[in-house]
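Since the structure comes first, as structure tokens, the remarks are kept for the end.
Here the complex is missing one protein chain, while the rest keep their positions.
Chain naming follows the written order as A, B and C, and within any one chain the residues start at number 1.
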Amino acid sequence: MVQESIERDILIKMYKLMVTSRFWDNNIDDMHAKKQMIGMSPHSGQGQEAIGVGGCLALKEEDYMVPSHRGCAHAITKGLSLKRLTAEYLGKGTGISKGKGGAHICNPKHNILGVSGIIGGALLIATGVGWSIKIRKTKQVVMDFFGDGMASQSDFYPALNISAAWKLPVIWVCENNRVQQFTHFEDVMGMENIADMGKPFGMPSIIVDGNDVMAVFNAAQKAVNRARKGEGPSLIECKTYRWRPHYEGAPETRTVEELEEMKKKCPIKRLRSYLIENKVITEKEANKIEENIMVEIKDAAKFALESPWPKPEELYEDVYV
Amino acid sequence: MVQESIERDILIKMYKLMVTSRFWDNNIDDMHAKKQMIGMSPHSGQGQEAIGVGGCLALKEEDYMVPSHRGCAHAITKGLSLKRLTAEYLGKGTGISKGKGGAHICNPKHNILGVSGIIGGALLIATGVGWSIKIRKTKQVVMDFFGDGMASQSDFYPALNISAAWKLPVIWVCENNRVQQFTHFEDVMGMENIADMGKPFGMPSIIVDGNDVMAVFNAAQKAVNRARKGEGPSLIECKTYRWRPHYEGAPETRTVEELEEMKKKCPIKRLRSYLIENKVITEKEANKIEENIMVEIKDAAKFALESPWPKPEELYEDVYV
Amino acid sequence: MSEKTINVSDAIHDALVEEMRRDPSVVIVGESIQRATSFGITRGLLTEFGYNRVWDTPIAENAIAGLALGAALTGLRPVPIIMIGDFIPYAMEIICNEIAKYRYMFGGNFKVPITIRVGAQGAGAGLAAQHSQCLEAWFIHVPGLKVVYASTPYDAKGLLKASIRDDNPVLFFEHKFLGSITGTIPTEDYTVPIGVADVKREGEDVTIVAWAFMMHKALNAATELEKEGISVEVIDPRTLYPLDKETILQSVKKTGRLIIAEEAPKTGGIGAEISAMVNEEGFDSLDAPIMRVAAPHTPIPYSAALEKLWIPNVKDIINAAKKIVT
Partner (left out) sequence: MSEKTINVSDAIHDALVEEMRRDPSVVIVGESIQRATSFGITRGLLTEFGYNRVWDTPIAENAIAGLALGAALTGLRPVPIIMIGDFIPYAMEIICNEIAKYRYMFGGNFKVPITIRVGAQGAGAGLAAQHSQCLEAWFIHVPGLKVVYASTPYDAKGLLKASIRDDNPVLFFEHKFLGSITGTIPTEDYTVPIGVADVKREGEDVTIVAWAFMMHKALNAATELEKEGISVEVIDPRTLYPLDKETILQSVKKTGRLIIAEEAPKTGGIGAEISAMVNEEGFDSLDAPIMRVAAPHTPIPYSAALEKLWIPNVKDIINAAKKIVT
């Protein structure tokens, strides 16, 4: 497929965001291993960064986004600060959810809806957001990221059905890594591709290489344009790989060879080579970018570590308005 | 479509069963109007008789069947006695569910599973029956009847998905009358046909004229054979019409003209003409069949009316084994 | 203030219409509410407010709740409708794991102004085990939700308005046999505050707490008991969470005796919570055991002959009162 040309600053943004996502994941895994982070083991997004980044770069500030439970690529691309993200994972009062949510991050300022811990419901929440946009006639769109496992939950069906029946401005983005915790796609799924599920509803349903951030971005842009014009939802299935176990410390059900093979398709290395080959940036610039990001990550970690815990009375706050 | 030839005695059975179903529906509506039947208003199956009859005639005694909530065609074809059916609707102790279920009939002797009052769950129960057959390796099949409305419930998706992924011996038969209580198909459904939903799963998914009992029978036979051979599920969408309101006494949302048009496609008249034209039976024989059936219906009604109510202590029985 | 006579069903209908007129962000969504409806409450809404405010869904209750949540988070004030109470199990995921927790889990970043109208609860219409339940007890156990259940036209209209205006998720339950019950209401706009009980009848000897259709049975029982010299105070909590403990505790302080009458199976019902609360916080007031009048631990039978035995009735309340007032 010929890549539609993407502006230089977007390409560089892509690189920065993917590297940020990768480094942040690495860092939070470290902090978890060192028990600096106590609580739910991180569900690393390593290997899948191109999807959240490519998808969210196709959105405008006012568009809504529902992140998946894996990694932070979506949220940071949509604008969530690394400091408040990290603090939230550490359960600190400065976290974006005041420490009450942990990995269940959000950011209403950037129209980032919450990450639910439940595999399924978010599909219907996203449908509701699309419905609300249609009612309010605001020309926004909503992009919803979910795994292939979430695409097996019963809610996926009414979400597709309703979004199609009412032509809602929803972009369904499936991150198909072919694993669902310790279950493999082929053992439980009756279809070849998740994209096949969009077809009965006549919605554009395409498969992209989820490790190719430019391909994801281009597909997302098309879907976003369509949605914004009121032409209804699209389904984008991104084929990708989960590098880490389901969560840090979880059993691994795939072979070492498989994992090695996957890592060869690293979306970050791929973009880096492209950028250097096409003289978008030099190797030195790339390294510099990485160095700067590492500093940011460390700053965020420091901020989080030094942040205070929520106060005891906060336990009782935020239940009701 | 050329009809595959169907044996004479099956054709006659079809006629008898469809007439029985029609007359029984008429009679229970009458009894309800006369307050001889107290309780949930009947959900008449008039106009849809060809589906339950054609489908169930393709089954063997030992096969399982899950009826829809509309009419009695499925249950009587699979062997439920008119007496115990009628008594159940009247809430009598002689009813097939001892008066505890009413329209929620069943008959384990004929492997008729229960009619749930919930639109959805039965799809998963049928999946479970198919799963059980596969585990027990009995060469049975299960046929599940459901409306287009039930096909919009979230459960439809895992039911299709799991039956396909595991190649379960399930025959999904949708009675698509394009109404779901007071909602019309086109207002809420994102697909053209229910049969489209089988395609992502690679299961044979066909559309038949649901008012043509022979077409339903032939399609059901193919699906049953396939399932029995272990080749997996099929989806048969039967296009049909609901003649009566959702339940007796419910508001009607369709025009009188529409309803008149539908009635022209009466599945019983159609079979009757075919049988007479093709000299399977004479007009006189057809009339005689109808007379006999009317006697049977009246007998069943008498039995039900004269049957005793359940005894007060039965309230507490059958909660636990 | 002028008044008019109205039944519960019309009061609910009017509350919906008035709130939709008052606030353009109120939208309603549910099964079969556009073209016709079984219970009449949504009649005329489509004509007045059009397709952009009145939505028919496929049969997918979790989706109805999910649509509402997505909309509530993005500026609307939805009123999702669960046609019949028994269908709410399908919506448990969104209601209990998402709607109830959204504000808390995301650190107060969101408001969740949703009123879930749960329609047509209750036995007595011969609809069998899956169309007759009263399931409100599940929801008082779920932090983040409010639970409202009105028994009169006045309360129904005032509480539905208060629920819709509330920025929290509220479950507003309705009962099949309340629709036709009449009463007077002001013609002017008014609300009934969430969390405030109402003493429907004053009395001295025994307090009966009852809501929804059972409240009317409690009033009937009170009239009968009066004849036998037993003076009954009837309290309608109106809101089941947050419960107006004070009104109940004050009453029990006066009467020394408490009966809770509810239509659901006794075990694990709302009556259990009220009994436990009074024991904990008003033990010294109690002169007799707290009695619960409730349904037996069986699914609801279809047969009219059995169903009438299942439903807790006026006689059961009278017997309980006689037993503890001696």
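Here is the rule we go by: a residue touches a chain if its C-beta (ideal position, glycine included) is under 8 Å from a C-beta of that chain, and two chains touch if they have at least 3 such contacts.
Predicted model only: the values in this text are computed from it and were never measured.
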item: Shown chains that the omitted chain touches within the full complex; value: A, B, C
item: Which residue of A:149, A:169, A:210 or A:232 touches the chain not shown here; value: A:149
item: Of B:41, B:97, B:211 or B:234, the residue in touch with the unshown chain; value: B:97
item: Residues of subunit C in contact with the chain not shown; value: 86, 89-90, 92-93, 95-97, 100-101, 104-105, 128-130, 137-144, 241, 243, 264-265, 267-273, 275-277, 279-281, 283, 286, 288-292, 296-299, 301-302
item: Residue ranges of subunit B at the interface with the undisplayed chain; value: 64, 95-101, 104, 106-108, 113-114, 116, 118, 120-121, 123-133, 135-136, 142, 154-155, 157-159, 161-162, 165, 317-321
item: Chain not shown, touching residues in subunit A; value: 38-40, 91-93, 95, 97, 99-104, 116-120, 149-150, 152-154, 180-184, 187-189, 250-253, 309-310, 312, 314-316, 319
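Here is the rule we go by: only the chains that are shown with their structure count from here on.
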item: Pairwise touch network: line, ring, star, complete, or other; value: complete
item: Longest centre-to-centre distance from subunit A, chain (CA-based); value: B
item: Subunit A and subunit C, separation of their C-alpha mean positions in angstrom; value: 41
item: Distance between chain centroids, defined by C-alpha means - subunit A, subunit B (Å); value: 46
item: Whole-Å separation of chain centres (CA-atom averages), subunit B against subunit C; value: 37
item: Per-residue overlap in subunit B, given as positions that touch at least 2 other chains; value: 152-154, 187-189
item: In subunit C, residues with contacts to at least two other chains; value: 57-58, 60, 62-63
